[in-house]
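Let me give you the structure first, and then I'll get to my questions.
A single protein chain has been omitted; all remaining protein chains appear in their positions.
Chain lettering (A and B) follows the sequence in which the chains are written, and residue indices restart at 1 in each chain.
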Amino acid sequence: MSDKHIITFLSDFGTQDGYAGSVKGVIKSIYPRSEIIDITHEIKPFDIRSAAFTLLNYYRQYPGGTVHLAVVDPGVGGERKPVIVRTAHYYFVGPDNGIFQYLLAREAYTLYAINAEKLPPSPESFTFHARDIFGPTAALLAGGTHPEDIGQRIDNTTQIISGIRHKSDSLYEVDCISVDRFGNIISAFSRIDMERLKGQSVKNIRVKNRTLPSLKKYYSQVKKGELLALWNSQDFLEVAVCQGSAVDKLDFDAQKDHLEIELEKAKA
Amino acid sequence: MSDKHIITFLSDFGTQDGYAGSVKGVIKSIYPRSEIIDITHEIKPFDIRSAAFTLLNYYRQYPGGTVHLAVVDPGVGGERKPVIVRTAHYYFVGPDNGIFQYLLAREAYTLYAINAEKLPPSPESFTFHARDIFGPTAALLAGGTHPEDIGQRIDNTTQIISGIRHKSDSLYEVDCISVDRFGNIISAFSRIDMERLKGQSVKNIRVKNRTLPSLKKYYSQVKKGELLALWNSQDFLEVAVCQGSAVDKLDFDAQKDHLEIELEKAKA
Partner (left out) sequence: MSDKHIITFLSDFGTQDGYAGSVKGVIKSIYPRSEIIDITHEIKPFDIRSAAFTLLNYYRQYPGGTVHLAVVDPGVGGERKPVIVRTAHYYFVGPDNGIFQYLLAREAYTLYAINAEKLPPSPESFTFHARDIFGPTAALLAGGTHPEDIGQRIDNTTQIISGIRHKSDSLYEVDCISVDRFGNIISAFSRIDMERLKGQSVKNIRVKNRTLPSLKKYYSQVKKGELLALWNSQDFLEVAVCQGSAVDKLDFDAQKDHLEIELEKAKA
């Protein structure tokens, strides 16, 4: 085993301003043995849902004990609490604004509200929570501080990123939460949502005047260039094109366009 | 304390060409115990002022002994000297073209011109100063080499990035040196410039046919969506919009548009 402790870092800061760099400096100052691994700083500004989904793509691959720092924070300084999420293998540090929602639906966890007064005081004149609260918290956890020493347990999280709207009996309107590099359209509707709607299953998916009649299991179940819908590797409903881009084929605008999901009684 | 020595790295190289990667390889070859932390390689090509401002946002957060490597170098191979700046806590390595100007106005320092003949010879056929001079210098300093062993003290720096032009008695035309991710317009005019103009204070700021009558202390002193001007956290005069983008609201072009600052006798 290495004697270093890993802190991964995801944000929407970009790198040009040096703010992500300042957070890394604070971490190294508080806990020099930490090893910081950049995931990305190119999350679209304030796109909490995209960050929440991206987090699922990497956190499980890291060694036990890793601290995952994830900061996309449109409400910085407002009501949302800075939190620590503790799971069996990892810590997560960030704002309680939904960024950990998909994660929390998949893991058993304990939740702590960070008490900023327990952190090292910042000498800076203005407040930048990533540098003054989230970064120091991640550094302390990586160095062995127990969450109870810098926060108190809380029960509930803020879940504000649903993106699923009930339209009628069997019809749901669903947002796109992410478009990946290949042009796949990832919807906010997951198998976990499906399971909550007991006894129902997906009848069809409509997107941009196209109706996809059933879910496939693999991309290769349709011909090259054809549309399909499937549960993706993170269990979200995804619209894709075999060896192509669904966004391009459908001229899909992730900000304006939605998917419609029609359910039916599950066949026994 | 860790037994590693940190070298931060800022440049305008981008990452696609592999040049930033080659500099990191040279550093690890010369001083394997160094820990390289990328700040950014996405400074706009040749934008010295933006780099000079970005540097202020992160250097102080790093542990004492950190070497800050910063290379934006339009005049590579020309007259400007490769230099080392030594402050109480840090080394800085880069071209003497103004990239350290804002820093030097804020810190006591000693300055050294790098003597390339004292560096390990490069086996490469063409000259790339970041790889052959700046990177090796940073690696040697991180490893404990004294600046006098690879350079000689010099007195003056090249200050070429003012961006402040005296138009008439009380009127100054000022460039935008940076637009941050939030659309804030950061001007070249700082509190340090203000202090040099003894006995005067800011009467108003004009930008794109708008006149901002006074400086605020906080963004929240105006309503959401309204313009304001203030000294920002790095003591530069900044034009911002409360919870919005000043660049968008003003249709401001950082290359072409300027700010005008009118001064008046300071009230006693």
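Here are some notes:
Convention: a residue touches a chain if its C-beta (ideal position, glycine included) is under 8 Å from a C-beta of that chain, and two chains touch if they have at least 3 such contacts.
For clarity, every value in this text was computed on a predicted model and none was experimentally measured.
Considering the whole complex, the residue from A:Asp132, A:Asp180 or A:Asp193 that touches the absent chain is A:Asp180. Touch with the hidden chain on the side of chain A covers residues 1-2, 4, 6, 8, 10, 37-44, 50, 54-63, 66, 178, 180-181, 233.
Seen from chain B, the chain kept out of the figure touches residues 13-26, 28-29, 32-33, 36, 38, 45, 124-126, 128, 131.
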